[in-house]
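Starting off with a structure, shown below.
With one protein chain withheld, the remaining protein chains of the complex are depicted in position.
By written order: A, B and C. Residues from 1 in each chain.
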Amino acid sequence: MDIKEEQDIKREFQLERVILFSDAVFAIIITIMVLEIKLPEGMRHASTEKLEGSFIELLPKLAAYIFAFFITGMFWAKHLKLFSYLKDYTKQLIIYNLIFLFFITLFPFGVSVMAETLSPKNYEGFYVYLTVIMLALFAHTLLTGYLVRNAQQLCIKPNQIKINLEWKAQKFNFIAIPALFIYAIAGIHYKFNPEVFSYGFLLWAIAFGVIRKRL
Amino acid sequence: MDIKEEQDIKREFQLERVILFSDAVFAIIITIMVLEIKLPEGMRHASTEKLEGSFIELLPKLAAYIFAFFITGMFWAKHLKLFSYLKDYTKQLIIYNLIFLFFITLFPFGVSVMAETLSPKNYEGFYVYLTVIMLALFAHTLLTGYLVRNAQQLCIKPNQIKINLEWKAQKFNFIAIPALFIYAIAGIHYKFNPEVFSYGFLLWAIAFGVIRKRL
Amino acid sequence: MDIKEEQDIKREFQLERVILFSDAVFAIIITIMVLEIKLPEGMRHASTEKLEGSFIELLPKLAAYIFAFFITGMFWAKHLKLFSYLKDYTKQLIIYNLIFLFFITLFPFGVSVMAETLSPKNYEGFYVYLTVIMLALFAHTLLTGYLVRNAQQLCIKPNQIKINLEWKAQKFNFIAIPALFIYAIAGIHYKFNPEVFSYGFLLWAIAFGVIRKRL
Partner (left out) sequence: MDIKEEQDIKREFQLERVILFSDAVFAIIITIMVLEIKLPEGMRHASTEKLEGSFIELLPKLAAYIFAFFITGMFWAKHLKLFSYLKDYTKQLIIYNLIFLFFITLFPFGVSVMAETLSPKNYEGFYVYLTVIMLALFAHTLLTGYLVRNAQQLCIKPNQIKINLEWKAQKFNFIAIPALFIYAIAGIHYKFNPEVFSYGFLLWAIAFGVIRKRL
C-alpha cells in the first residue's frame, strides 16, 4: 500500500468516526427516553386497584414515548440517507453535524415536558416538543444545504446530489420554519387561542407535503 | 476502484450502520437496567443491621436484573444471527428493525415493574414483563418474515434462508403470540385466577419447543 | 470476490459486532458511574459555607469514582488484549462473554454501595465492591480458559496462546478466587473481625503477583 492510498483509507475512517459518533448519540437519545416511563416508588405492597391506577397514569407517557421513538428513528434514517452520499468531510461539516445533533439531544427534554404537562386543557408541552422537532428539522436543512453547496468536494455523484436529497423541497424549510416561528411568537404575544399554533404547524406540513410531491 | 465497486462498499457500510446502531441500543438497554439496583439514600450512618436489611430488599431486584440481562443478551444474539445473512437493506427493513428495537427498549420498563411489584401475592409485574418479551418476540418474527419474503434481494444464500432461520418454527409465532394475547385479554375480562396466564405462556413455550425440535 | 471469501468477511464482521457490543457496554459502565457524583438539590441559594460542606461530602464519592474508572479501564484493556488473539467466534464464546459483561455491569452497583456506606467504622461497602471485582476476574478467567481450550479453532497463532495470555498465572484464579469466597463466607459465619477479609484479599493479590512474575 503506498502512502497516498493509506491516507485515503485514514480519511475515510475519520468520516466513519463522525458517522458512528452520531449513531451513538442517536442510540442513546432514542433509548434514555424510556427511563421516563416508570411506576412510582413503593408499589410493592400496593393494592391491585392502586397498581392499576398507576398503570393508567403511565399511558400518556407511553404514548409520548412511542411517538418520540419513531420521530427520533425517522431523523436517524434521514441522517443515514444524507451521509450515504458523503465521501469526505471538513471541519464545517463536523460543526453543522454537531449543531444538528444538539437539537436531537433536546428530544428527551421535549418529550418529558410533553409527557409531564399534556392534559385536555393544556397543550403547551406538545408545542415545546413540536418546537424542538422543527429546530432539528431546520438544523437538518442547514446541514443538507452545506452538503449541496460543497458537493464537488464532499459527495459521491455530485451532479445528482440535488435530486437525491430532494433539495428543492428541503430548501422550502429555509423560509418556512423561521416563518413558522415568527408566527408562533406573534401568536404568544397577542395571546391567540393555543389552537392557532396547530394551524401554523398543519399549514407547514401540508405545504411541505405538496411541494415534495410536485418536484 | 471503479464507481460500481465504490457504491457497493458504501451500501455495505450503510448496512453496518444499521447493525451498529442496533448494537448500541442493545448495549444501552442491557446496561441501564442495572441502575435499578441501588441502596436507598442516607446509608452512610446506618447501623449494620439496617444495612443488611437494605441488601436483602435488593435481592429480588438483583434476581430480576440477572433474568433481564440474559434475556436481552439472548435477543441480541438472535439479532446477530439474523443479520449475519444480510447483504443489503431497504427502507422497510429499517422500519421493521426500528419496531423490533422499540420493544427491546421497553425491557427496562418491564423489569422495573416486575422488580417493583413482584411479591408472593402479586404476579402482575411478572406478566407485564412477559408481555414485553412476547411483543419483542413477535416483532422479531415480523422482521424474520420480511427477510424470508425478500431473500433474493437481501440475503446471502437466499435458497437456504428458510432453513437457516428455522422459519417453519418461527412462523408458528405469527398465530401463537396473537392467540396468547387474546387468551390473556379474555382472562383479564372474565377475572380468571392469575395463574391461568402462566398456563397460557407455558403452553406456548412447550408448543414452540416441540415444533422447533420436529423441524 | 468469490462466495467463500465473502463468507469469511461476513464471519469476521460478526466477531467485530461481538467486540464492539462489548466496548459499548464498557463505555456505558465507565461513564454512568459519574452520575453518582452530584451536589444535593437546592444549592442555588445556599451560603458559601454550606456549598463547601457539600463539596467535602462529595470527596469519598469522587475517590470511589476515580478508583472504579481505572479498574473498569483495566478490565477493558484486558478484554482488548484477550480478543486481539481471536479470529473466529462460537455460540459458547458469546455466552462466556455475556457472563463476563454481566459482572462488569455490576460495577456501578458496587461503587454506589461503597460510596454510600464507606466510613471509618464501616468497611462493608468496600467488600461488596471487591466481591464484584473478584467475580468479574473469575468470569474473565473462565473466558480465557474457553479460549485456551479451543485455541485451534478460535485463535491466531494457537500454539503460543498459553504464553500470550499468561495462562499459567490466570489458571491460579480458578482455585484461588473460589477459595477466597469460601474463606470470606466462613469469616461472615464466625463473625471474624472485618479486617480478616482484607488479609484474604491481600493474600490473593500477593500470591497472584508472585506467580505472574515467576512464570
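Operating definition for what follows: a residue touches a chain if its C-beta (ideal position, glycine included) is under 8 Å from a C-beta of that chain, and two chains touch if they have at least 3 such contacts.
Every value quoted in this text rests on a predicted model; they were computed, and no experiment measured them.
Touch with the chain that is not drawn comes from one residue among C:L80, C:I185 or C:A205, which is C:L80.
Touching the missing chain, out of A:T105, A:N150 or A:S198, is residue A:T105.
Think of the hidden chain as still there; on subunit C it touches residues 16, 19-20, 23-24, 26-28, 30-32, 34-35, 37-39, 41, 43-46, 48, 51, 66, 69-70, 73, 76-77, 80, 84, 156.
By the touch rule set out above, subunit A reaches the unshown chain at residues 6-7, 10-11, 13-14, 17-18, 20-21, 24-25, 28-29, 32, 91, 94, 98, 101-102, 105-106, 108-109, 112-113, 116-119, 122, 124.
We take it that only the chains that are shown with their structure count from here on.
The touch graph of the protein chains shown is a line. Overlaying subunit A on subunit B by C-alpha atoms takes a rotation of 90 degrees, rounded in steps of 5.
Rounded to whole angstrom units, the spacing between the C-alpha centres of subunit A and subunit B is 26. With each centre defined as the average position of its C-alpha atoms, the distance from subunit A to subunit C rounds to 37 Å.
Within subunit A, residues 24 each touch two or more of the remaining chains.
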